[in-house]
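Right, I'll just put the structure down here and ask away after.
What you see is the complex with one protein chain gone and the rest in place.
Showing chain A:
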Amino acid sequence: MTDETQQIHEVIDRVIRPEQVHRDVYTSPGIFRLEMRNLFPNSWVYVGHESQTPNPGDYITTQIGDQPLLQVRHSDGEIKVLYNRCPHKGTKIAIDKAGNTGKFFRCPYHAWSFKTDGCLLAIPLKKGYQGTGLEGTEAAKGMAAVGSWHNYRGFIFARLAREGIAFEDFFGDSLSSLDNMVDRSPVGSLTVAGAPLRYMHRCNWKMLVENQTDTCHPMVAHESSAGTAVKIWESMDKTEDTPKPPAMEIIAPFMSPYEFFENMGIRTWPNGHGHTGVHHSIHSDYSAIPGYFESMVEAYGEDRAKEILGENRHNTVYFPNIMIKGPIQQLRNFIPLAADKTLVESWIFRLDGAPDQLVARTAMYNRMINAPTSMVGHDDLEMYERAQEGLMADGLEWVNVQRLYEEGEDLSQEAVLNGTTERQMRNQFNAWKRFMIGGAA
């Protein structure tokens, strides 16, 4: 073990205990840098969706942590994931969110050009490099590709490191949540619907990820929005056939009692993945959309259609930093920018072959719950930012994630527990520790 590796081990060992984590994991810029150097490159991290780059030459600019990336559709029809950096002097090749580059990328600084798989195509005045040994440099190899990437049913994930854990080994059975989200389309595919909500959070990215499986906060933090919605509805003069406003269907379940969340269950998988809503969820009682079930039965047969739609997984966390909601086709990406700064992108998907009302409900959910203008989002962000400030208090150093902890907890095994357990948070920190050190399951 080198001195540096030894030092990393010591730092990481110091901040993670089975049932508590040191506040430094949220506040230390040094630990944030280690996350960027070790955790994110060694994990499989979400890049984008294939429907964002449907045609050859289509690209999006994206990022994994602090690494600028391009997802691009090459002329052979395959998607590539490249670093968004000219190998000459470092200029970002593209800065718009999406576009089509044609057959090649051209750096706007000195016009070095590259095929859409990154290979160097041409340099102006190339004779100036004759005899200089350019061909032996990394610049001559063109735009660098990330270590590995994988298209899983339309979702592109990348591992920056050249060597490391394989995609299937990293995700294992947790891919069942992504499968369920895609299977909800009668033709088995999704398309990104419009631009994402972008919401800046002045707090650590892990607070957001932890909150996705925190089932003890909704009835407290969201009383102001969900509780008020219920109160208004109850105070209204209404008859039996008064239609329930969408706010009641979407926001009111956040006020469900502790018992509802206890009974819904949490499942954890190895490598930090897990989901709430094993038995039912806040999405279980949405009203039926005319024609949808019929189209599912036609595509899959009645038994399979019921099985697909019977899953009500609430939030599935894919370690390290995304959450998906299968029943309403949403993906939230928690992009770390600094120890105390996180960009949240909330994307929605259209179910190909399904009625428009489904994507309309998804868009409604997104703006009601996840927008910088949404009341529910205000509740959450207030709590994260208060935590980021509160953690500076020197009187206490540890953050407690002990709820329903049992000594000797085996996080290498899938498990289903009481829905108010903090096991999924412990599961994430267990994976965090291993990937920070550079290892894998």
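Everything below uses one rule, namely that a contact is a pair of C-beta atoms (placed from the backbone, for glycine too) under 8 Å apart; a residue touches a chain by one contact, two chains touch by 3 or more; residues count from 1.
Assume contacts and distances are computed from a predicted model.
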| remark: Choosing from "NADH:ubiquinone reductase (Na(+)-transporting) subunit E", "FAD-dependent oxidoreductase", "3-phenylpropionate/cinnamic acid dioxygenase, small subunit" or "Aspartate carbamoyltransferase", the absent chain's UniProt record names it "3-phenylpropionate/cinnamic acid dioxygenase, small subunit"
| Hidden partner chain, touching residue among A:52, A:71, A:113 or A:225 | A:225
| remark: The one residue from A:383, A:401, A:417 or A:437 touching the chain left out of view is A:383
| query | Among A:363, A:387 or A:415, which residue is in touch with the absent chain? | reply | A:363
| said: For the chain not shown, which residue from A:175, A:190, A:264 or A:348 touches it across the whole complex? | reply: A:348
| For chain A, which residues reach the chain that was dropped from this view? | 193-202, 221, 223-225, 227-229, 231-232, 245, 247, 251, 343, 346, 348, 350, 356, 359-360, 363-364, 366-368, 371-373, 375, 377-379, 381-383
